[in-house]
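Excluded from the complex is one protein chain; the other protein chains are retained at their positions.
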Amino acid sequence: MSSAVGARGPAWQRVLRKLVVYMLIIPGAILMAMPFVWLVLSSFKTLEEIVLFPPTFWPKSPTLNNFRQVFQMIPFGRYYMNSIYTAIVPTVVSVATAAMAGYGFAKYRFTGRNTIFWIILSTMMVPFPATIVPLFVMVSKMGLVNTRLGLIIVGLSSASGIFMMRQFVMTIPDELLDAARIDGASELRIFTQIVMPLCKPALATQTLFSFTGHWGAYIWPLIVVNSDRLRTLPLAIPYFSGQHYSYQNLISAASLMAILPVLVVFLFTQKYFVQGITLTGMKS
Amino acid sequence: MAVSREKQLSNGLYRFQRKVAPYGFILPGTAFYLMVTIVPMFMGLWMSLHRWNILRTRQTFIGLENYASVLTNPVFWEALKNTLIYTVGVVPVQIGLALIVALLLNAEIRGRTIFRLLYYLPVVTPLSIAAVIWQWIYHPQMGLLNAALSTFGVAPRNWLGDPKIAMFSVIIVAIWAGLGYKMVIFLAALQGIPESYYEAAMIDGANKLDLFRHITLPLLRPTTLYVFITSLISSFQVFGLVNVLTGGGPLDATNVLVMHIYRRAFSDYQFGEASAMSFVLFAIILVFTLVQWKVMGREVSYD
Partner (left out) sequence: MRFKATRLSCIVAAALLIMSFAGGIGFAAKKTVVTHWQHHTPARAEMVEAFAAKFMQENPDIEIRLESIPEADYFSKLLPALAAGSGPDTFQIPAGQILTYVRSGVIQPMDVNNSAVRNIEKEFIAPAISRMKVDGKYYGFPIDNATVVLFYNPKLFKEAGINPDKPPTTWDELIAYAKKLTKRDASGVTTQMGLATGGYGPVILSLMMQNGASMWDAKAGLPSFVSPQGIEALKFATSMVTDSKVEDRAMGSRWNAFRQEKLAMVYAGPAMIGSFRATAPNLEFRTAEVPAPRAGGSQSTLLTSWAYVVGKKAQTEAATKWVAYLTSETAQKEWILKTGDLPTRRALLDLPEYKTDPLLAPCMDSMKKALVAPWTARALDDSLVRKAYELVILKGESPEAALKWLTAEGIKAENEQKELARP
């Protein structure tokens, strides 16, 4: 429906439509962005200013000191690198396996298809307090406590990723795949050269979600990591919190620096939200 | 040549490939996933049949006693009720709003990528920071909401401190926090609807509403099913957001089930009871999901 809004009708109608869209979208956008804006501004405030209530808007005496202090007090750079590793590897693996599995569940009929799919879906429904300790004991018996593999092993595949890819792949017409089969393409070729290109928005979305999730993972890394060598950003930021007060200014500066890669990934994946998939050779 | 190709298709090798391929495709994802979920899940189930003190090596088997005590415990039902209110309050509204925003931001207006980023920001904003802002918005004396409402003559309220409205306040924050996530999914799905469908329909004289009802909505159905089901599953298990906003109070008004389970396990050392509650919740979520699937899961034909 994208071009439908812009392209049709007399000019004044087009302008009115765009105006309506803006009027509806902007108030929401302000509310959505408010905490983030406050985060950005807080990164430049001093501790005394930041504890004031009600909060001030612009920093009274803006300072870059917070950023400097973050790096001084903790090995922030190393934590950053650790986060990059523990986010990228599981993201790549889980998106790839989700795409494959989603395709398998969507476009094939095979024995056990529904059973396996529902088993996967069901495991999403068990609350984490029931499974976190057995999971940790299992990982510990495998000798993976405080190791990189132990950190990423729980993120190598994602049930919701498999589910989502399945739903997206389902929208691809079967005729397309059959035509390719008649042309002699192997199953793998069909997957890589026909299905995947059509799933670009889904793959981009899943990459974004997977990265966002792994980047911000807290509970599992908290339990598994016992040394600075492996510590990731979400574990590092509570360093500035205490029981009775926190260095909210440093938390803000650190959090801001920690959010940036996710925003970068967002803007990067938005490129793949390209409208218009031409489907030639289709019977209609 | 075409003839021999079709002969090839019924050739055993191709048939074999087609039969084996799906297992090959689902294997890595399924294996990686089940490896870290199935064993802990059964372990948790085993724990639920015991009085389980995590510090000890031997545990007392008590069969279904945990389940009996859970199902007769008013605190459990209260927490379940809170969770249901939360889920019913968040899921439909959040998804509806996300779809609207996605449709609006699918239009070719200037700066739409920036708007999309803004709407996604709550998803990446750390919960603790979002909580600071929302606690300010909701502050009874100096909060933004009461200030705004007072200009309309509406009396101020203690949004997070009044047991009667605390859950409502939490629901608003939950909708705010997850909307961008659903929006991105809908945007991706909208990309998959070929322009040609709309063009063909408009040539046939369809108006905007028709386009939405007869093309967009049906073609979004697989995505909508996914969004509804995953929202349902995660709303039933909400924990972090409520924990950081209200800690379950005031007076347990926002005590959701997973919070209660967590507290019973990690503060009271009652892992057996916590596991039993987890599996009761699991059963409830499963039932809701099955119902949802039956209602919404009609497959659409694409031609």
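As written, the chain order gives the labels A and B, with residue 1 at the start of each chain.
Definition applied: a contact is a pair of C-beta atoms (placed from the backbone, for glycine too) under 8 Å apart; a residue touches a chain by one contact, two chains touch by 3 or more.
As the structure is a computational prediction, the values presented were derived from the model and not from experiment.
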Report, in label order, the displayed chains that the undisplayed chain touches.
A, B
Just one of A:15, A:182, A:219 or A:260 touches the chain that is missing; which is it?
A:219
Touching the hidden chain, out of A:51, A:88 or A:119, is A:51
Of the candidates A:37, A:73, A:89 or A:119, the residue in contact with the absent chain is A:73
Determine which one of B:24, B:194, B:218 or B:250 touches the chain that has been left out.
B:250
Considering the whole complex rather than only what is displayed, give the residues of chain B touching the chain that is not shown.
51, 53-57, 135, 139-142, 158, 161-163, 249-252, 266-270
Chain A residues that touch the omitted chain in the full complex:
47-48, 51-53, 73, 132-133, 136-137, 140-141, 145, 219, 222-223, 226-227, 238-245, 247
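Everything that follows uses one rule, which is that only the chains that are shown with their structure count from here on.
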Chain A to chain B: how many Å between their CA centres?
15
Inside the complex, what are the residues of chain B that reach chain A?
5-6, 8-9, 14, 17-19, 21-26, 28-34, 36-41, 43-44, 47-48, 54, 100-101, 103-109, 113, 115-126, 128-130, 132-134, 136, 139, 142-143, 176, 179-181, 184-185, 187-196, 198, 200, 202, 208, 211-212, 216, 219, 222-223, 225-226, 229-230, 233, 236-237, 239, 257-258, 261-262, 265-266, 271, 274-275, 278-279, 281-282, 285-286, 289, 299, 302-303
Taking the complex as given, what residues does chain A use to touch chain B?
1-6, 17-18, 21-22, 24-25, 28-29, 31-36, 38-39, 53-55, 93-94, 96-98, 100-105, 108, 110, 113, 116, 119-135, 137-138, 153-154, 156-164, 167-168, 170-173, 175, 181-184, 186-188, 191, 198, 201-202, 204-205, 208-209, 212, 216, 237, 248, 251-252, 255, 259, 262-263, 266-267, 270, 273-279, 282-284
